[in-house]
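Of the protein chains in this complex, one is absent; all others appear in place.
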Amino acid sequence: MTKTSSGNFFEDFRIGQTIRHATPRTVTTGDVAIYNGLFGARFAVQSSDAFAKAIGYPRSPIDDLLVFHIVFGKTVPDISLNAVANLGYANCRFLAPVYPGDTLNAVSEVIGLKENSSRKTGIVFVRSVGYRSDGARVLEYVRWVMVRKRDENAPVSGEHVPRLPTALEPKVLGDACPPIDTSAYDNGLAGSAHRFADYSAGEKIDHSDGITVEEAEHMIATRLYQNTARIHFNQFIEGQGRFGRRLIYGGHVISLARALSFNGLANAFHVAAINGGRHVAPLFAGNTVFAWSEILAKAELPQRSDLGALRVRTIATRDKPCGDFPLKTGDADDPAVILDLDYWVLIPR
Amino acid sequence: MTKTSSGNFFEDFRIGQTIRHATPRTVTTGDVAIYNGLFGARFAVQSSDAFAKAIGYPRSPIDDLLVFHIVFGKTVPDISLNAVANLGYANCRFLAPVYPGDTLNAVSEVIGLKENSSRKTGIVFVRSVGYRSDGARVLEYVRWVMVRKRDENAPVSGEHVPRLPTALEPKVLGDACPPIDTSAYDNGLAGSAHRFADYSAGEKIDHSDGITVEEAEHMIATRLYQNTARIHFNQFIEGQGRFGRRLIYGGHVISLARALSFNGLANAFHVAAINGGRHVAPLFAGNTVFAWSEILAKAELPQRSDLGALRVRTIATRDKPCGDFPLKTGDADDPAVILDLDYWVLIPR
Partner (left out) sequence: MTKTSSGNFFEDFRIGQTIRHATPRTVTTGDVAIYNGLFGARFAVQSSDAFAKAIGYPRSPIDDLLVFHIVFGKTVPDISLNAVANLGYANCRFLAPVYPGDTLNAVSEVIGLKENSSRKTGIVFVRSVGYRSDGARVLEYVRWVMVRKRDENAPVSGEHVPRLPTALEPKVLGDACPPIDTSAYDNGLAGSAHRFADYSAGEKIDHSDGITVEEAEHMIATRLYQNTARIHFNQFIEGQGRFGRRLIYGGHVISLARALSFNGLANAFHVAAINGGRHVAPLFAGNTVFAWSEILAKAELPQRSDLGALRVRTIATRDKPCGDFPLKTGDADDPAVILDLDYWVLIPR
């Protein structure tokens, strides 16, 4: 009867259910400019049409993470409006480049459900796919999120916890990156002489800089993605909640960490896949974000002599420089850590 | 002698006077992106070129309220730089769609003047018209505003209080909306199955969500419209003034309420007219805005089988959820109410 959506609760989901999300969104150079203003990204391919054209793109592609956030944002009203926590990502792959003028849509499939023992919440696993309006798939990923039940006593429709790969195979990477003319790739303009051969597995890089986040910034970003999760926007309600504050969208941390990683990974211009990611602590306005990375592995790509892949683990912290490479795990458990992200980037050979 | 404009005072206006405003403004996808980042609008027609084309637009039109704010902004240096209060709007009609690349101008005519008994201020009524640079009228509206006198003893040139309609007739609505192919209008992508037939006069909708406003946000918005009203920007002066704070542009509240109204009115994609509106209390940074709406009336449009019109009254509050449908009038006088807006929206049949 009501025309206002209050989102789905845990008992509303069914395994195998397919959800076609609103709202389609044309991405423009205006979105790119705001993204640049908020994160200060400096990767040459996404910054300069001239640079992108020289190496084989028709023009600068949209930043991979901006595509991710826009697709993710569409899923929120249907999947996570009643979420308690966004638990993780896996199996995220970028499948086609997106350019200004392209329109993005999103569809999700429920691939797992698990009620928590409290019966107050449950975990929903969805595979979400982003499409261009011409039907091309641009992105897919799995996420799992803890969602409230409307009614503790409501039965759930079935349980299944999907098996997810720890990491994507290198052979599936690179579909979103056209062949690159590496001889035309200008290290000087790109800001670094370090290419694929210069990185080693096990290498650690402190990205050194820090960025303080303001309320206006994370809200502008998150609204730009049409992400409607209430916890980011409503101080009146959140002021009475568990943190007393608005919680910053986890994807904001990912974009900050990626922008910071330019200092050390300047030529790793394309995020090809996200193997997994966890937001291990919240970020609030006024905090300063720092980051460091470890090269977990290197891989050649089949039939591509232009680029290699680096598997990178990037850790972000709040209010703590990363010179000592803090972690949230084991003996080195550091409460300043907020993000632990495992992903593949492509870098010229 | 001075080259600095200090704006017009009440005694400077004459009934029948026509004022051609500076500054012409080309609207771009950059403006659209900032508007999206600030308000998080999700109406599919304005968000997706592909969606807009499918139903009959050449591309996504500029949000009606962004057009309103840009036209309004042009009038401020001439009409309301010395305003005490913006009292109301009436008879506002959108006359032609605006697309990225179009340039907007504005002209106002003084249609009424009434000095207040204190002789310190008076009310100026203006009819303002927004034009594209090709001469097409895109918007017209009346507003009245209380303006200071430079000199209490100055004579005023004449008095007249114009009669204004309570509401626009349905037959004059729709000029800014091309014929819509309703069969191509995709409810799923648009985010709601509710069309014209599903709404009833008297129906009330709590839009449920709330958005907290930051100083940076409302100033970025208001500068984007080239609105120079000092009260929004200058904490040094306003800190010594009646509120001790910068006052947020009333149009910011209208845009927030409109964005919130998506949750319940997702298919009402076009604001065709504003019958009347009053800012009944001020909004300040740090407040959280909520909104609810009542369907005041429904109307068919002559010779249009594609769309119907809903007359909507939207109430916005600060720091108060709207589940009990608060009002600022009569027995239900609620001090949390900040906006009372009466307007026509078009929605597919």
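For reference, chains read A and B in written order, and residue numbers begin at 1 within each chain.
Keep this in mind: contacts are C-beta pairs under 8 Å (C-beta built on N, C-alpha and C of every residue); 3 or more make two chains touch, one makes a residue touch a chain.
Here the structure is a predicted model, which is why all the values come from computation and not from measurement.
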Of A:19, A:248, A:265 or A:345, the one touching the omitted chain in the full complex: A:265
Full-complex contact with the absent chain, from B:46, B:105 or B:192: B:105
Touching residues (missing chain, whole complex) on subunit B: 2-6, 20, 22-26, 28-31, 33-34, 77, 101, 103, 105, 133, 214-216, 219-224, 226, 228, 230, 233-237, 246
Hidden partner interface residues of subunit A, rising order: 28-34, 36-40, 42-44, 47-51, 60, 188-192, 194, 198-199, 205-212, 214-217, 263-266, 286, 288, 290, 319-321
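We take it that only the chains that are shown with their structure count from here on.
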CA centroid of subunit A to CA centroid of subunit B, Å: 36
